[in-house]
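Sharing a structure, written as structure tokens. Questions coming.
Removed from the display is one protein chain of the complex; every other protein chain stays in position.
So that you can tell them apart, the chains are marked A and B in the order they are listed, and the count of residues begins at 1 in each.
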Amino acid sequence: MTPKPRLLAVLDTVCIVLFLIAVGLVFFYAPLERSMGQVQRVFYFHVATAWVGMLGFMVAAGVGVVYLRTNHSLWDIVGLAAIEISLVFFFVAIVTGSIWARPAWNTWWTWDTRLTTAAIVELIYAAYWMLRQGIEDAEKRARFGAVYAILACISVPITFASIRLLRTIHPVVVGGGDPNAEGGFSMTPAMRVTFFYSLIVFSILFVDMLWHRIRLGQLAEKVEQLKLKLSA
Amino acid sequence: MIVVRSLVKRFGLKAVLRGLDFSVEPGEFVALLGPNGAGKTTFLRILASLTRPSLGEVKIAGYQLPQQAAEVRRLLGVVSHLPLLYNDLTAEENLRFYARMYSLPDETQRIGEVLELVGLAERRRDLVRTFSRGMQQRLAIGRAVLHDPEVMLFDEPHTGLDQDACEMLDTVLREVAARQRTVVMTSHDLARVGDLASRFDVLSRGQIVASIQRSQIDPDQILAFYRRAVEK
Partner (left out) sequence: MKTSPPPINLLRRTFQATVAIIWKDLAAEMRSREMLSAMLVFSLLVILIFNFALELDIKARQTVTSGILWATFAFAGTLGLNRSMAIEKDRGCMDGLLLAPVDRSAIYFGKAIGNLVFMLVVEAIVLPVYSVLYNINLFHPGLLAVILLGSLGYVVVGTLLSAMAVQTRTRDVLLPILLFPVVLPVLISAVKASQGFLLAAEWTEIAPWFNLLLVYDVIFTAAAFMIFDYVVEE
């Protein structure tokens, strides 16, 4: 068995340290938001998890294209890894979103654009998982998985646009929009630092987890190979 | 006519064909024998351009597969154990459809000839749904010879046929082969192919393990030859 690469071990440690700092920043550095109170602190990780979810979603489609072109199983492993991570992070984003929604809009769930889109992406992952489950041949499984990831990646932005056309109450905190949207707030510099720091830490966390998941996938492939050798 | 060098086909991690070498001269009728799971169907599907090889070279009439699949397809007639026919179309309509897919110039005349050849001229206006298994298989052969292909591939054409139907099928097969066509036919029924083929190849564990001309072997010895080859 190949030992864990040195760089990965370093990355693990770095991630843990950076993450602890992020938690510290969120709770002790970022100031208390006036109208929302403590609940506002969920915002930093909420956006960061949603960001990672999106990252995974796009990576999966990107390597899907690469897989179809090269037919190399590594890209399938990467795609599956990205989707699994994205699935978990979108789920966390939906839960933290609900925690936010409760005091801000007095409801756990709203059919807000981003929340709904995240939920649809989760359903797409469920479909993706069922598609893969239904195929015996590993090559075909990889191929169909790649095709579906690509289709999803083309469709979700259009879905997002159409839900946004319907109506949105989600606060647009970064990059303009209507600052008076209900549940919105403007960020102080300290909040801004915490926010972007969280984004960066979660991105690094994504790379670290992706790496681990790819290794796991490769090991699983090796196990399959050994099993085949035994049975042959 | 057919040249195959070091052909490897893997499904996922499992290698079905492992460095197979094979060649057929124009006009030869090769019976491809082998136990179940030896890779006969996979091999034939690769020759038929339905499955891509993982490694190795496949050339038919000088055209490379899978790059020049379009040219190869024009030269190929394929009969599998599935009929490849539409139940809700008549015999004639099925042939007409395929004639259009191959853009045959004089379709009506050719369809008449083919129906005559496979002995279904009187049932031309009946739905394929009403045909017996044997009649369907004869029509399937008619479909395969419609565009007058130079190379014919048969995958277990006798599967599921009773004695009478088998004999009728053999008559058609002989007629087809008599036109100086190159034929490759897989089978596990040695008695059946014994007096059809001009050469016997044995495919076992993903490779051609033995090959002999009919002129060099006593018909009674074919079974013994096959056993020796498989057990090697």
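By our rule, a contact is a pair of C-beta atoms (placed from the backbone, for glycine too) under 8 Å apart; a residue touches a chain by one contact, two chains touch by 3 or more.
Keep in mind that what you see is a predicted model, and the values were worked out from it rather than measured.
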item	value
Of B:22, B:43, B:98 or B:154, the residue in touch with the unshown chain	B:98
Touch criterion as defined above, residue of B:12, B:39, B:83 or B:142 at the omitted chain	B:83
Omitted-chain contact residue, chosen from A:32, A:166 or A:230	A:166
Touching residues (missing chain, whole complex) on subunit A	68, 120, 123-124, 126-127, 130-131, 133-136, 139-140, 143-144, 146-148, 150-152, 154-155, 158-159, 161-163, 165-166
For subunit B, residues in touch with the removed chain	45, 48-52, 61-62, 70-71, 73-74, 76, 78, 80, 82-89, 93, 97-98, 100-103, 127, 143
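The criterion applied here is as follows: only the chains that are shown with their structure count from here on.
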item	value
Interface residues, subunit A side, partner subunit B - complex	73, 137-139, 141, 221, 224-225, 228
Interfacial residue positions of subunit B with respect to subunit A in the complex	10-14
